[in-house]
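Incomplete set of chains, arranged as in the complex.
Just so it is clear, A and B label the chains in written order, and each chain counts residues from 1 on its own.
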């Protein structure tokens, strides 16, 4: 399928933004955690799940979405949020636990919420799927053609919420797309040790809905099947499952010893980096020049750097603020 | 009561259905999801007649997928709708607790109130009819312990209607527990307390206030739902023996209306707490603790409590009767309290 230049550049920008955001986060997270690593120390404490390598899963479908469409994401949400267009400043500030954060510092990196772009995420595996179903239900009740996308990992596809959500979505013909980001691992558990089928697109058969499999983290193929799924949903034809074989360059969380996998694995994946693949394609097909990318990258770095500055320079909440916001 | 003044009496279930009807009429964002809420009208009658009136779009039967459809309420609320979801029996909460306590209850806080969860979860509680260990629980404290939810358990048809209307219109998540025996259903034990005066039209009963169901001077009895009913029966008996009981209908499990309780203790100086839920970490402990912390010097006797001893609810009638407190247990406990 022909992918127009605009969309490809958009995908490149989102993927590159996400990658650079995560690389800065990798560094920021280690602050205060050296020489002795302590998960609770530093300006960014707590668990940190980074998405380096998984960018195509997010950008390849969000390119087909607008602010009216809903996205729910799991514990590894940064690339999804960035592709959906979440404002980086409150997002970054939240991760730094600042009062200017999207949750006033109460949520943290696994709990980012943005009403404007209808983005949310959470730390309980598969729990975002019914949320997407509910958003899609509201969309249908209101007669809009808005859709809802639920991102999950391949490990989450074995949780009960996966089944209940897809049955509901199919039964009620709701505009839901489930994107399974298969990064081959659920923490230390390989897909073959968690999943009784080779890929989760096959599970569409259990709900009478289509499933698509995107191999080898292919941004172009992700773009293509996502378009089919989003169009189908907008037309009121119901849900779709998309599984994409993606890459987890880093550990499950920062600090993961990764004793369960061959260090070579990540090296091999990095050699096939999807962002570089998109860039190469655009260059080869003369859709963009090195110069264009220099300009674009500058813009990207600037936006991310400003978000980090904003976060770092923002104030912490007042301790007693902890007691507010339980009820409105 | 006088037949001159025109009063209207409804069962608990009719009172609930009327509240939902009123709320749906004046706000099109309100809709209902649950198992058997449509044609059946809700197993315990909470949505009687509403499907005929509002149709499949707004009174939605669901598959047996509590995590799916109660989780869907989160997404719909995120879009600005006001879902009412029915968890048929509170005993089934174990298959959906995550969506309730980690999501519905916490999203407003985790988002700094950017995202509100105006969801009302209605659920049936209570035993007394031999439905055994997985269909007879109250679990008041299970909800009361977890932050982010208002938890109410009205007793009278009047309060069922007024508090349900308040719950649906509250922008915070509300767990609305109704007692099966107080629904006035044709196929259950018909008790007087399940029928009562219910004003026409729209009115609200606050979600955070206990009610003095009967005034008294010698001892304060705190109960909720069926335990309030049993306490009132016991109070009548004790009155004949010259013991004056003040009966407080808790109504709100969370927050607890401390003021009403402390005022009463200040007057009677004796406290009995009665609960149909399990004893450990339950209502009886919560309110006894309130006394120990804020009314210690008012107490003229150790606090007494009656609750389900820490056993699952047994099936056989003789066994179930033994574990659920009733008027006789209350009469006995009050007498002991007066003698101590």
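Here is the rule we use: contacts are C-beta pairs under 8 Å (C-beta built on N, C-alpha and C of every residue); 3 or more make two chains touch, one makes a residue touch a chain.
These figures come from a predicted structure and were not determined experimentally.
Written in terms of the labels on the displayed chains, the full complex in this file has the makeup A x2, B x2.
Basically, only the chains that are shown with their structure count from here on.
Taking each chain's centre as the mean of its C-alpha atoms, subunit A lies 41 Å from subunit B. Residues 31, 57, 62-63, 65-81, 83, 98-99, 102-103, 107-116, 147-148, 150, 171-172 of subunit B touch subunit A in their complex. Of all residues in subunit A, those touching subunit B in their complex are 70, 72, 101-108, 111, 113-115, 118, 120, 122, 124, 127, 129-139, 141-142, 148, 160-161, 164-165, 167-168, 171, 325-328.
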